[in-house]
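Some chains have been omitted; the remaining ones sit where they do in the full complex.
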Amino acid sequence: MEVNRLSALTPPMGWNSWDCYGASVTEEEVLGNAEYMANHLKKYGWEYIVVDIQWYEPTANSSAYNPFAPLCMDEYGRLLPATNRFPSAKNGAGFKPLSDAIHDLGLKFGIHIMRGIPRQAVYENSPVLGSTKTAREIAHTNSICPWNTDMYGVDPTKEGAQSYYNSLFELYAQWGVDFVKVDDIAASRLYDTHLEEIKMIQRAIQACGRPMVLSLSPGPAPIKYAHHFKTNANMWRITDDFWDDWSLLYQMFERCEVWEKHIGTGHWPDCDMLPLGHIGIRSVDGPGGDRWTRFTKDEQLTMMNLWAICRSPLMFGGELRDNDEWTLSLLTNEGILSINQKSVLNRFVYREEDKVAWAANGRNGEAYVALFNLHDQQKTLQFRLDMVGIMETVQLFNVWDRSFLQSLAPSESFQIELKPHQSMMLKLSPDR
Amino acid sequence: MEVNRLSALTPPMGWNSWDCYGASVTEEEVLGNAEYMANHLKKYGWEYIVVDIQWYEPTANSSAYNPFAPLCMDEYGRLLPATNRFPSAKNGAGFKPLSDAIHDLGLKFGIHIMRGIPRQAVYENSPVLGSTKTAREIAHTNSICPWNTDMYGVDPTKEGAQSYYNSLFELYAQWGVDFVKVDDIAASRLYDTHLEEIKMIQRAIQACGRPMVLSLSPGPAPIKYAHHFKTNANMWRITDDFWDDWSLLYQMFERCEVWEKHIGTGHWPDCDMLPLGHIGIRSVDGPGGDRWTRFTKDEQLTMMNLWAICRSPLMFGGELRDNDEWTLSLLTNEGILSINQKSVLNRFVYREEDKVAWAANGRNGEAYVALFNLHDQQKTLQFRLDMVGIMETVQLFNVWDRSFLQSLAPSESFQIELKPHQSMMLKLSPDR
């Protein structure tokens, strides 16, 4: 068995509720962002609307978790949307009405789930649908999430374990889910990566009959399991939660370097959401507070350039409806999106102290070079064509504004002064 | 605050139900062993009768744990003896009647508890006695036992946490408990040692007004916390569960060497129970099965010699009523028990490959040397008097049978052939 690579032929692009609403997003907010996406972003390739964690908890009201809080659950131990937050889910409709509405906008619908089975189902000893077993018999006796008290892991050695996951994804398929972000699974300070549960979930997706993108969290996913991630999932977090803090962006360069060989069609190392625009509205995580992104404009461009040249999934984290013109421009630059969606041979070129270069090839003979100054001082960055495997004279363009910069011959070195945290994305077009 | 050292002036000696009955001992079995102890062992210093884990679980029937099993609990989240196993506990009497019976035999009574608060209490949100808080408010959101599903840890930063532990020990004091073995606390593969919960428990003992020996499990307790253990507990396990398997006994020599500097009045590194005689009656742990100890006689003597010279607590693990003469003789050798209970300057002397020597001083000018051959071949062991700090001629005796061996002068070397796994305990009496 192997993941259906057709589920994410290119890096998924979408919106996720976490960065602005934490665990507490409501149906109205989800729909509002979906409408914005349909109107302003869909034509650039943006398509997923993802409801993040705790949609089954009526009392969720921020990004903080309520210990041992009662959850909405059906008789088979499957969590259901809290109807005080998602009114359309009433009368057992689940996420079907919301999903329909999003599909009607020409978009796709995603949800977040936690690995495992609710502890509540274990106390109530709920029956497992499609099995003679009960929650108590399949719950793992030593597998919890270190940061959330809702679930026990499911023990893959127990009869009924696969049945439980199958019962979940059958429900999600009925709802019309297109994308599932599974949490507490790709990395765990307590237990290492949950390799077997990843497999059970991919099997459940294939059994349910509806294509779904499988996204794994949290990070950093261990590089030693690269092959496992590639063959069982479409994207996985290579980083802890990412926020609008330079030190986190700085560290991402090292993580991308580590994962460089594993970027490819259908399997995407994930740099996490883009904390841009208006974020933190009901979140107490990260640098905290209802705020405009703390990244400077240079840092925002640096982030976009890195996510583009590494082909990371692009999941916008801000309240889309509050975007200003600058923020919108970051999401709609066709040159940058083309690199993210279509480039090949994405590769780390060098790192000398905090000067970093990446490169990629386009589909029509052009190449791309991204130069990053991660220093806190202005620096001169350079590259020669032989570093990126080009042996003929090229024309250099700035990708963001399409401006022509200069001609560059194989014997020459291109040099550019970059301000602290500034970067540059170059297009190299051969003289043909 | 510091542990009451008067609670264990010498290494505790007693019986514990684990090695023969696992999690399932009954009142009748406890009393039967107590009577045997009163009749045969009390005069040699044996005094504690300890009921090990799961006495609150009606369904316990071996050493295996039943995942998520319902437990007997009072309205305040405090566990109570299962009356199907401990009939005298009926009508809310708890362990008071059993404790009284043991005290009437001139012995002392001990129980095992798990660190924390029952998950069942968290689900029911039980009030905490002596506090306005509830179980859900004091349970740690990320602290479970890796091998038992009964409890959550208690979060020491929460108001009500100390009250909960106080409420437990008030109950135990009412019951007449003299010895408490607290488990899942001294070592944890998931979370490191639970230092703060150790402190809360010692505080609760001091608050309850009744002296109790505090014993910590499981092991290996990390040596880096030696000072914490010494100042907060009377004994702590320096080893994982110990069974009748040579490799475990072999490894114990290294552990004792590590802990050598921390042997002293009131604080005893604990080598765990003595798996002698008839063991494994309802246990599926360790090498497994209802059996006579698998240690050879030489290995049994080697174990007794090591526990003696290191002053480890002596807790017999077998069914006392089935003891044969040999086994009884191991528990009643006055010379060996005197080393365990009274010697001083207990010290590691050397290890050359698998030849090991320890020494101790007696109270009246005599000294003791234990020689151990841990090899699988016969070996010659030796020592000179200067190695143990003696500069005058001594008379050498074999401690086990009191036989005279030879005279030894400072310029001479004592040599002895020892069979594989064999050892020798020597008494060195100066010529005065």
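Going by the order they are written in, the chains are A and B; count residues from 1 in each one.
By definition in this document, a contact is a pair of C-beta atoms (placed from the backbone, for glycine too) under 8 Å apart; a residue touches a chain by one contact, two chains touch by 3 or more.
Everything numeric in this text was worked out from a predicted model, so none of it was measured.
**Student:** Given 2 chains in view, how many copies does the entire assembly contain?
**Tutor:** My count of identical chains over the entire file-defined complex is 4.
The working rule: only the chains that are shown with their structure count from here on.
**Student:** Distance between subunit A and subunit B based on Cα centroids, please, to the nearest Å.
**Tutor:** Their C-alpha centroids are separated by 52 Å.
**Student:** Which bits of subunit A are touching subunit B when the two form their complex?
**Tutor:** Its residues touching subunit B are 65, 67-68, 119-120, 122-123, 125, 136, 139, 141-142, 144-149, 190.
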